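One chain of protein is taken out of this complex; the other chains stay put.
Letters A, B and C mark the chains as written, and numbering starts fresh at 1 in each.
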Amino acid sequence: MSLLLTGATVIDGVSDQGIDGHAILIDDGRIVAIGRPDELTGTETLDFRGKFVIPGLMNANVHLLINVFFETLVRYEGRYEDLIVEAAQVALKSGMTTVFDTWGPRRALMSARDRIDRGRTPGSRIRCAGNIIGFDGPFSDDFDKRIPGVGSSHFVDRVNATWVENVGRHLMWLTPEAVGEEVRAYLERGVDFVKYASNEHGAAAAGAFLQFSERTQRIIVEEAHRGGLTAQSHTSTVEGLRMAIEAGCDLVQHCNMTGPTEIPRETLELLAGKNCGAVVFPLTDNGFKILKESVSDHEWTMWQASDANARNLVDSGASILLANDGGIFAPEVRSEPMIKGTWNGLPEDEALGRLATGHFVWLKAMEEKGMSPMALLHAATRNIAEAYQVDDDLGTLEAGKIADLVVLDEDPLQSAKNYQSIHAVIKDGAVVDLDALPEQPLLTADLPPSPVEAARYRKAVHHGARLPGCPSCLNGNH
Amino acid sequence: MSLLLTGATVIDGVSDQGIDGHAILIDDGRIVAIGRPDELTGTETLDFRGKFVIPGLMNANVHLLINVFFETLVRYEGRYEDLIVEAAQVALKSGMTTVFDTWGPRRALMSARDRIDRGRTPGSRIRCAGNIIGFDGPFSDDFDKRIPGVGSSHFVDRVNATWVENVGRHLMWLTPEAVGEEVRAYLERGVDFVKYASNEHGAAAAGAFLQFSERTQRIIVEEAHRGGLTAQSHTSTVEGLRMAIEAGCDLVQHCNMTGPTEIPRETLELLAGKNCGAVVFPLTDNGFKILKESVSDHEWTMWQASDANARNLVDSGASILLANDGGIFAPEVRSEPMIKGTWNGLPEDEALGRLATGHFVWLKAMEEKGMSPMALLHAATRNIAEAYQVDDDLGTLEAGKIADLVVLDEDPLQSAKNYQSIHAVIKDGAVVDLDALPEQPLLTADLPPSPVEAARYRKAVHHGARLPGCPSCLNGNH
Amino acid sequence: MSLLLTGATVIDGVSDQGIDGHAILIDDGRIVAIGRPDELTGTETLDFRGKFVIPGLMNANVHLLINVFFETLVRYEGRYEDLIVEAAQVALKSGMTTVFDTWGPRRALMSARDRIDRGRTPGSRIRCAGNIIGFDGPFSDDFDKRIPGVGSSHFVDRVNATWVENVGRHLMWLTPEAVGEEVRAYLERGVDFVKYASNEHGAAAAGAFLQFSERTQRIIVEEAHRGGLTAQSHTSTVEGLRMAIEAGCDLVQHCNMTGPTEIPRETLELLAGKNCGAVVFPLTDNGFKILKESVSDHEWTMWQASDANARNLVDSGASILLANDGGIFAPEVRSEPMIKGTWNGLPEDEALGRLATGHFVWLKAMEEKGMSPMALLHAATRNIAEAYQVDDDLGTLEAGKIADLVVLDEDPLQSAKNYQSIHAVIKDGAVVDLDALPEQPLLTADLPPSPVEAARYRKAVHHGARLPGCPSCLNGNH
Partner (left out) sequence: MSLLLTGATVIDGVSDQGIDGHAILIDDGRIVAIGRPDELTGTETLDFRGKFVIPGLMNANVHLLINVFFETLVRYEGRYEDLIVEAAQVALKSGMTTVFDTWGPRRALMSARDRIDRGRTPGSRIRCAGNIIGFDGPFSDDFDKRIPGVGSSHFVDRVNATWVENVGRHLMWLTPEAVGEEVRAYLERGVDFVKYASNEHGAAAAGAFLQFSERTQRIIVEEAHRGGLTAQSHTSTVEGLRMAIEAGCDLVQHCNMTGPTEIPRETLELLAGKNCGAVVFPLTDNGFKILKESVSDHEWTMWQASDANARNLVDSGASILLANDGGIFAPEVRSEPMIKGTWNGLPEDEALGRLATGHFVWLKAMEEKGMSPMALLHAATRNIAEAYQVDDDLGTLEAGKIADLVVLDEDPLQSAKNYQSIHAVIKDGAVVDLDALPEQPLLTADLPPSPVEAARYRKAVHHGARLPGCPSCLNGNH
């Protein structure tokens, strides 16, 4: 049974502009042909007159299980795969037919990936890295160091082991060659690409420390390439970025985040010259303004540099990739004070990191920074496919490629905001029932109602310790 | 259908000694008669030749949900009642036909109580106080102050509200009369007795602060009595103890725990003179020795005073009650370092606080301190029934009382350790199927096996922060 | 050599109003007579025409060494007496001829007191309590609990011992009678009055816990009275206040600070009926407004209650005393963030707690709350002398009393702000050289200049840990 899409303007990601009225013939999950409708015939026809068809959107950096809060990981222990599937369905509903998960629990991710690949559940196509090589687990100094001591050792170790396996912080103690061996062992477990830490994650010195030397980084990248996989790096300083590019990474994550220092011209040229994919994490102009109010002067230097970097990267000719660390935070987490002052605390229209909407924010932000309409489309599709070396199958609408595409009501080449006008999503050649997603809301479900007892628990006076103590002393804060 | 128990030595808790060969006739859940077997007839006969029948054991202070660790309360949210039922079944299996829960989540406790009372599930008879009046919830300065900030506000508040309702710390800000009104409102929700804090719980000054004044304490006790309920107090200093007795409490909890100071003679006499039930928390001689090795000198002063108090209380003629804060700690919690140096960290034979075995430890410890065999039995049965004013129904084997009894293989009047030789438990006139308990192991279940990933998470080198840093500096500890 | 003051309006604190033109004859440190100038002769005459003479101001609650920060106590170890003398000189310069120090290091305070009493150094007359009975030292859970572990044990213990001696927290473990013995031993060391804690200091439950029972409080007060000393209490709840009054205190500190609950009418009547001095800590209307912006809703409930209490106390007829916990914070401490949100963080015109100016704020605030001009003067002089039972010598301008007086340029009965127009201060019959005070500025000295190196220590980028880490995570805050 074949499917013929007719009537739409086809923006195939190859041509310089959309082509009105071309039809797309799909069979067995792939695009068979694109051409004049009178030359093509399908057993079923969908009339998309007035619509705009684009390649399925991609996201070069999501975390389908980003909500690694102690409470959440306890509550859903044994169901992490369900959380990941929920997220993959949210992603698909938002037009992303393929997402690259760059940090998460390997086994649950691979299991969800395989369920989706085999058609057993709907969801965005997942490709995953498992752990970021060099990082310790969610309940460690790299992430939330408060948990050991609060949670039971059994659980804390279990969770950390689930994320880290053999490629955690201990690699820093080893020789480059010994690191290479551990990476090889990890790859054999079936991850789709390799991500390693050039800089530390940020809890120690805001990301300024280096996790691995140039030599170790080269060996990690070589191992990935030897295994037929792409390699990428987590960087957060200008030197960490330069090292990752020199090491031969296929792409670098959030490369505009370089602390208070702007990326020097030489590094920009190196990035473009080596055709290394450049993931950018931008702020919108409005988000930039809002954030300024809530962050310290020190932090602000970083946001300013990140913005200058984003603009310079656009000008540099590097291959820009859309990505946003997209994930789902449970509603009780979203309202916590710790969210404030991060860009996840921005209003939804400006918040980059949300899985369902952040890619739209990305497109708006980069449009503001001067990327052309077609460059935006490439950043969200073709460039990602190329950087991840899946462009034989994905990234553009061409005969022979997998039939992943999004149908929009409004023209995305007119305004980036039109990417939000999703009319239909077709993945692997089949129309997705968007209304049914996510099938089982967990983190996207509403908060449970307050218990009857809560009304009687009068917070105002219970939390006595928040009152000032001795009225003329300074000790109330202790 | 009536039941006739024959052949056993009956230790009824009334006579000075056991009576050989008397039969006990039970009908409709109550004891109909105790007498010569040839004078009694039942539709069913149980031959307990060579056994020893005693009144069902009681425990004047348990916490059926004592494992209020953040991780546990997240994992079992919505199932606290199941945890309580599990504990009530463990208690019953251990010979305790009635337990008094003196701190826990009121609604879940009452619901479990009612399920058991109505015969819908087996379990020890529960009578419960709900919150200790004056204490804040599990995730507060009174218990675990690390959790607010780690758990989501929604969950933290939900749990605290579930425990506290309207009778928490804020009462300290009120006048005695206003406290009385709040207590009255709480009683109307259906608790079985009242427990309030004379001293603070211990996180602030090891229990030395006073929570309520003499006047407030009197008003709380009066409210309880006006509502037909008994009143008791949590005390931890000699003055806090004296105040509770003067206020008219029917019993006082762990009254031998008075910090580094021994209870003065006047207070001992007051306790005995007012017939106030004296709950003692004793250490065995062996436990005392073990503990000495692991605690500081400061702590040791308290254990020494508690031991001297226990002995003096026995001599004082006060009505001694068996109790132990008995509860079930999940296996992952029992192995945590925080358990060490507490008496829950003692070996099972000496650990007072365990629900399944702690009452046996109590009996052994108090036997060592010179209580007579019959005084031990009374402490575990009749004295508790009298202090809680349920002695019309419980506490001894007498015609008309509820048929709660334990059948032992060995004579408890020979040695306190014989209480462990439980042959059968009969509650409400029915033989309990001990092997079936607990029906659904939750906290008593085994730990889950290690995940496959754990083998690869090499702890020895991951947790780098535990290594000394600069080798000649002192900074390794920071 | 006698001194005759002529020409001023004399507001003697006894008459209902000022008397124009009366002269005051002083000899040997005391007032010999007050009367018509033509009837009096002195060897020296001071012409205060157009001025206003009032009794020397008093302050019922200062802490001449309130700056008990670790850094300060290290820096000035061995010189605490010098800090106290500096503060006594600041107080004198501000018109306070007598101050009652209600918490501080006993030996240094007594030594400074004696130096001043013997005329060896100028300064406000000091009367002191030493430790607040029941409180632990500056580096303890009662004050700054962060210091043990940061400072060396030797120093931490030394400081705590210097403040606490034998009357600290451990008294809570004792029987009332044993507390009485310890208090008696403490009084023998020479303090001038007794202050004890009815409520805890505030670090545990914002002041809601009770430190001592009614019985213990009565015994402490009895010990003070038996020793010929007055007794007072630190209270912070309505019940703690009631207990202190019932125990027989001569005065109660900051009695309007009762957490979120207003003082009930019965307690107000008790206070007035027992003629117990009522120290009030008021906010000005403007300070009240400013503070509202910076404190939480929970804290605000307390400030509102404290304000209502202040007004109700004025109406109650109780003897109101001026006091403010007055002390000197070093300039580096005043600019610390922990000051914000306390009333010490208010602008100088509204900040109650500053030694040099806070009493003027007090007078302004209570004038706003409706106290009459003469009532204000009494609160600052006569009422304090009476409550402390030094009214034979101090508090009014009467023949036979010590010649402590303040000469103002403007009429204090016209406006409370005129108390600031200090023209001269006479203490013990001698004119004070105000310009020379403080003789040796320590805490009132300027900050040292920045070292040369500071310019090169670029804070903006050094403190990397303040930058957000992983840009899309929430971990920046950990």
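Following the convention adopted for this analysis, a contact is a pair of C-beta atoms (placed from the backbone, for glycine too) under 8 Å apart; a residue touches a chain by one contact, two chains touch by 3 or more.
The model shown is predicted, which means the values in this text are computed figures rather than measured ones.
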Among B:208, B:244, B:263 or B:394, residue touching the chain not depicted: B:208
Interface with the undisplayed chain - residues on chain C: 69-71, 74-75, 77, 106-107, 136-137, 140-141, 146-147, 149-155, 157-158, 160-162, 164-166, 168-170, 172-173, 330, 332-333, 335-336, 447-448, 450-454, 456-465
Chain A residues that touch the omitted chain in the full complex: 141, 169, 172-176, 178, 200, 204-205, 208-216, 237-239, 242-243, 258-261, 264
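The working rule: only the chains that are shown with their structure count from here on.
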Geometric centre distance via CA averages, chain C-chain A, whole Å: 60
Distance between the centres, which are taken as Cα means, of chain B and chain A, whole angstrom: 52
Contacts with two or more other chains, residues of chain B listed in rising order: 141, 169-170, 172-173
